[in-house]
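Before we start, here is the structure in question, set down as C-alpha cells.
Missing here is one protein chain; the remaining ones are kept as they sit in the complex.
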Amino acid sequence: MPPARAEVAVTGLGVVSGWGWGVGKLDAALASGGTSIRPFVRFDHERYPTHVAAEVPERRAASESVGREASDLSFADTFAIAAAREAIAGAGLPGDLSNHDAGVFFASCTGGGFECESFYEAWRGRNLWRGPRRLLASHPVSRPGEAVARDLRVTGPVETVSSACASGTLAIGLALDALRTGTVDIAIAGGADSLAHITFGGFNVLQAMDEQPCRPFRAARRGLSLGEGGAVLVLERLSEARRRRAPILARLEGAGASGDAHHMTAPEPHGRGAAEAMARALRDADCRPDSVDWINTHGTGTVRNDLAEFHALEVVFGAHLDALHISATKGSVGHLLGAAGAIEAVATVLAIRNQRLQPAPGGGGIDPAIRVRLAREPVAASIRRALSLNMGFGGCNAALVFSSPGLGSEGAT
Amino acid sequence: MTVVTGMGTVSAAGLGKARLLAALRSGTPTLAHIDRSDGMHHRTSARLAACVEPEALRGAAAPTDARRMSNPSRFALLAACQALEDAGLPIPTEPDGERAVVVATAFGHTAFTQQMFDQILDLGPTLASPMLFSESVANAAAARVALATRAAGPNLTLAQGEAGPLLAVARGLAEIEAGRARTVLAGAADEMNPLVHAILDRFRALARARGDQPERARPFERRRNGFLAAEGASLLLLESEAAATARGATPIARILGAWSAFDPSAPPSGWGNGVDRLAARLRRGLTRFGRSPGDVDAIISGASGSRAGDRLEALVLRQAWGGQPLPPILAPKETTGEYGGAFLAAAVLAASGERWGSASDSVDVDPELGVGMSTLPLPATARCFLVTTLAAGGPASWLLLERP
Partner (left out) sequence: MRIPAVTTATLTLAELKQIIVETLRLDAVPPESIADHEILFGGRLGLDSIDALEIVVALEQRLGVRIRLHDMETESFKTVATMHGAIQSYLASQAARPE
C-alpha cells in the first residue's frame, strides 16, 4: 500500500480535436496561435444563429481501426478510444491492460447524443424497433469511458463524471485520488464529446454563442464556440513511472473542487466558487499561489464567465496575477464540454513540456476590466508550475495543479 | 469510519423510508402503465414502470423554483431535504464549503432533453426553451440540491448506469476520508420517461408479460426475462463516525468500504463472461476492508431480473465464495426496480436492522444459477452486508455495510 500522498506523474497524452487526430497536431496548433473554429459540416446549421465550431476532421480509417463493433460506436466513443490508445502507447504501456491494476476516469456531457438525435429525428412517433439500433447503443454519457475500458481491457474501476464544463477536470481529480489511495496503479483519465444539436441549439438559445470564433477575455467577446474531440492523460505514481522508465511529462500535484450554490447557469459573479476550487487545488498540491507561472483558464469567451473568472484569479493570486501567463485553449479548440477539462489539461502539460507560451488566437484588445497577460507569441518561458481551471454549469468548479518533472519542493506552503 | 446518519428516498412507493419499507414488506412493486401513445413502443413491449406519483411531488420546492425543475431535480431535492432532516442537520443560511454533493444518474434529464429537441425540430432552434436546456444537463439535479441545501463543497454528477448509486456512495466516502468534505449527500436520481422505456425495451432489457405470466421482475428466478424500469431519487447523508458522535447523531449504518471493477468482455448493453476476474476483484475488496466471505452475513444483490445479468451475478458470488455456502441473498430490485436509487435505500434499511420477507419461501430460483434465494426475512442477527451491482456494459460496484 503506497503512502497516502504519493506523487503522481503524467506519462502519456492522447488527443483528438478540431486540429485533427493526435497530440502532435494540437501541439503545433497551440504554438501557431490559430483557431480550428470554423464553419462545420456535421449537421445542417442553417436555421441556427451561429455557424462555426471546432469540428474534428474526418478520418476514414478511424472506424476500421477500432474494431468490428465500430458501427455501434458513437463519435464520442471513437474520439475517446483514439485518444486513449495514443496516450497508452505514448506511455509505453500495452494495449491490453487486463494484467495491470488500471482504471478509467472519464467525462462526457452528451455521449452518443448526436447519434441518438439522428435516430430520433427519423423515428420519433414511430415504432423504435424499426430504426437502426446501433444509433441508440451509445446514448448514455457513460459509454465513451466504458468504450475505452473495453478497448484497453481495463479491469479496475471505471467512473464517468458528467458535471457539465468541469467534468474532465473532475475526472482527472478522481484519477489522482485513486492513485494516491492505491486503488489503481494506472489511471486513464480524460473525456470525449461530439457536436450535437442539443448543445449547439442550447447554447445559442441562451445567447451564449459567438458568431465568430470565441475570443476569451477580449473586449469584443460575445460568447463561446463549441468544439468536439477527446483527450486522455495516463497517470501513474511517480515511483512506478520511474521504475518502468516511463516518460515523465509532468507531475500532477493537486486537485480541488467546489460548488457555487449560486445559480443554475450563471457563475457567481465574484468568482467565489472558482476561487475556492483553485485554493483547494493549491492546498492539495502544498504550494503557494505565487509559485504558479501559468494558468490555463476556463476562458469560454462569454461576457459573464471571463469576468467572473478574472475576479476569481484576483482573489487567489492577488498582485501575482500581473506576473502570471494566462492562456485560454478554447480560442484554439473551442469548448469541448465534457472533454474540455481534459484537453486543457493536455495543453497545460504541453506548456510545461515545451516551456513555451501558447498565443491566444485572434486579435482585439483585452477587456480593460480584465487584467490578464495573454500571450501573443509562442515564446519560451519558465513554466515550472501551472494551474488549469474549469467552471461548469450549475456552479461546479474544479482545478488542477501540474508541475514540471524536475521541480522540487520549492514553493511549498 | 464513515457512517450514514440520514436518508431520503423518493420512489413509486412514495416519499420517505417508511413508505419504501412498507413496499418492501408487501413484496409488491407499485406499478404504473407507461405512456405508449407516442407510438415508439413495440406492440408486445413491456408496459409497466415503477413511477413516482405526480401527487407526491407537491411541495417539492417553492412554486417559483418548482416551475422550472425537471423530475430528477424534484426527486433529488425532496430526497436531499429528507436526508438532512433525518440526519438532524438544518439547512444553513450561508453556503457550507464542507458539504459535498454526489449524484449518480443513468440517463440524465431525458424528458426535458427530448422536449427541447422536439422544439428544435418543430419550432426551429431559435425558439427552443432556454429553461429546458439549463435543466437538461446531467448535473442539473446535483446543482439544484447544492443550491437548495447551500452545499458549496465538491459537486459531482456520476453517470455509470446501474452501478451509479453504489459508485456515488464510494465517491462520497472518498471525499470524507480525504478530508475534502465534512458531510456528503450521495445517491442517485433518475426519471423514467416513455422514450427511455421504449429504448430499454428495444434492447430487450425489460421484463415482459409472457403467456399467463404477468410482467414482473424476478431476480434469479427461472422465469426471469428482464428488469422493472423505475424512477426516483435516494440520497444518503454521509459523515465520519467521529463527527456524528460529536454532534450526538445516531448512525443508521456504517460503511466499511466500497470498491469497483470492470468486465471488458461485456458488450455495451449487456453482460460478459468475466466471472473469474470479477470474483477476484470482489474478494480483493473484501480483503482490503478486513473481511472475508465468511464474515458476510447477508448479500443485498443488485440482481434485477435480467437473464444474463443475474446469471453473471450468481456465478461471480459463487466463485468469490469458493464453493462455500453463500449467506442469505436479498434482491430488492424485484420491488424497487432499476434506476432511481431505491435499491441503495433498501440496502441501507436492511443494514440498519429493518427486515422484510414473506413467511413462506416461494421463490422459483433458476437451478442453473446454483444460488439459494428465499423470500424469508434476513436473520435478525445479520450485521455485515455486502451490497452488489453488476451493470450492463461492464461496470461492477460493491459496498460493505455494517449495522451500527
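Which chain is which? They are A and B, in the order written, and residues in each are numbered from 1.
Just so we're on the same page, a residue touches a chain if its C-beta (ideal position, glycine included) is under 8 Å from a C-beta of that chain, and two chains touch if they have at least 3 such contacts.
Bear in mind that the values here come from a model prediction, so they are computed numbers and not experimental data.
Note that of A:Arg59, A:Arg242 or A:His263, the residue touching the chain absent from this view is A:His263. Contact with the omitted chain, checked across B:Arg68, B:Arg182 or B:Arg383, is made by B:Arg68. Here the missing chain is touched by one residue of A:Ile37, A:Leu73, A:Ile188 or A:Leu206, and it is A:Leu206. Within the set B:Leu127, B:Ala178 or B:Ala246, the residue that contacts the chain not displayed is B:Leu127.
Residues of chain B that touch the chain left out of view are 63-65, 67-68, 122-123, 126-131, 134. Interface residues of chain A facing the missing partner chain: 205-207, 263-266.
Note that only the chains that are shown with their structure count from here on.
Computed from the mean C-alpha positions, the centre of chain A lies at a distance of 29 Å from the centre of chain B. Across the interface of their complex, chain A is touched by residues 38-42, 95, 97, 100-101, 105-108, 113-114, 116-118, 120-121, 124-126, 128-130, 133-140, 142-144, 146-147, 150-161, 167, 171, 174, 178, 180, 195, 198-199, 201-203, 259-264, 266-269, 274, 277, 281, 393-395 of chain B.
Residue ranges on chain A touching chain B, taken from their complex, read 47-49, 69, 72, 98, 103-104, 108-109, 117, 120-121, 123-129, 133, 136-143, 146-147, 149-150, 152-164, 170, 174, 177, 181, 183, 197-198, 200-206, 257-265, 273, 276, 280, 392-396.
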